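All protein chains but one are shown at their positions in the complex.
Note that the chains take the letters A, B and C in the order they are written out, and that residue 1 is the start of every chain.
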Amino acid sequence: MIPRPHPEPGRLVDAEFQVLDRQVLDRNGEPVVTVDDVEITDIPRGVELDPDADAPVIENLLSGSAVLGTRLFGGRPPESRWQRIRWSHVTEIGTAVELNTTADRLDASWTERWVRNHLIGRIPGGRHAPD
Amino acid sequence: MLLTELLRMRVVEVDGTEVGRVVDARFRIDAQGGARLVGLIVSPHTRAPFLGYERAALDEPLVLDRFLRWLHRGSFLVDWPDVRRLDDDGLHLREGYERRPSTLP
Amino acid sequence: MPSRRALPILAGPALAGLLCLAGCATGDPVDSSLKQAAAAQSSIVLAVDLLGEGKATLPATRTTVDDALRELASAEQSLGESPTGRRIDQIAALDDIRDATDAALAARRELDDPGTVSRHAAADLDDTASELRKAATS
């Protein structure tokens, strides 16, 4: 079944209720991250907004300790440390957020790959299925 | 801009009265798969959505369900064009803004 | 909705729980120590009887005696430390516990070599156990 290219047009999505804190699965159903925050188009502050201008869009799903940390304990995460997954990767919003790419190709999975290559992968038997 | 910066922002009418806090942002998927903001869901009571109760498809008459729905009564959707200005102290609505139901179809 | 206050809310009860670990045992220290010691000594008596009847294994019996010796030591220590109004009872209780500990140690040595408990050592265990039980219930 070829995964749908993106969620069904016309469908409504409540970002906090259906995207934030949701599990993200890659194309093979392997968990990648949980959505720690959602990046939307910047809205200018203190300025009269033009009602006819284009409304903001969801640009990226964000994850990582910097984003989650500041969300839990306050403060604002430095933008340089936001781990981004482009919204264009999202194919479905269900009980989990599904992507059209594999986990290893996302920079959001660098900690998983680091632990795999430096620790777990090195222990004998780490690389093949449980028998 | 972060969604969580938008969430919990105070929502204020033209004459300055506070009508609640932003608890969610509703987007619509367009033909290319983009998610475009259509409006904000404002709840006059708790500062944060509690267990997603006001829009969850809960129908079992669980006592807890009724209590939590009561806790969230009165949340409504504001169309994005009805938002006039975003300040550090809150979000200002336009004159004569519309209050739509917040439940997800 | 629990916001940033959520974490301290959980720390409160956990702290209270840990506070009580610092030994806020209620009730009279003499009685509780005697009860603790009587329970330990009785379990040695039972274990040694079962060994004698060929029902118990030697390693298990040794383990039971080692566990009971630890309880006897803790009973003696907590009694020794706590100042109680009943000075005379405290000394008498300490003597009973020490007698029981000596009987238990003797039995324990016999369990190592020759691996059975002599009639004499078993009798000491019974006497010290009933002594403790009597003191605990008086």
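Going forward, a residue touches a chain if its C-beta (ideal position, glycine included) is under 8 Å from a C-beta of that chain, and two chains touch if they have at least 3 such contacts.
In the analysis below, contacts and distances are computed from a predicted model.
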{"item": "Chain left out of the displayed complex - its UniProt protein name, from \"Probable glycine dehydrogenase (decarboxylating) subunit 2\", \"Divalent metal cation transporter\", \"Oxidase\" or \"Heme exporter protein C\"", "value": "\"Divalent metal cation transporter\""}
{"item": "Options C:A56, C:A73 or C:A92, residue touching the unrepresented chain", "value": "C:A56"}
{"item": "Missing-chain contacts mapped onto chain C", "value": "1-4, 6-7, 9-10, 13-14, 16-17, 19-21, 23-27, 32, 35-36, 38-40, 42-43, 46-47, 50, 53-60, 62-64, 67-68, 70-71, 133, 136"}
{"item": "Positions on chain A where the hidden chain makes contact", "value": "20-24, 30-36, 63, 68, 71-72, 95-96, 103, 111-113, 115-116, 119-121, 123, 125-131"}
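Here is the rule we use: only the chains that are shown with their structure count from here on.
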{"item": "CA centroid of chain B to CA centroid of chain C, Å", "value": "63"}
{"item": "Euclidean distance of C-alpha centroids - chain A vs chain C, Å", "value": "57"}
{"item": "Contacts with 2+ other chains: residues of chain C", "value": "none"}
{"item": "For chain A, residues contacting two or more additional chains", "value": "none"}
{"item": "Chain B residues within the chain A interface of the complex", "value": "1-4, 6-7, 23-38, 41, 49, 52, 55, 80-88, 94, 104-105"}
{"item": "Chain A residues within the chain B interface of the complex", "value": "5-17, 20, 37-49, 51-52, 54-58, 62, 71, 87-88, 90"}
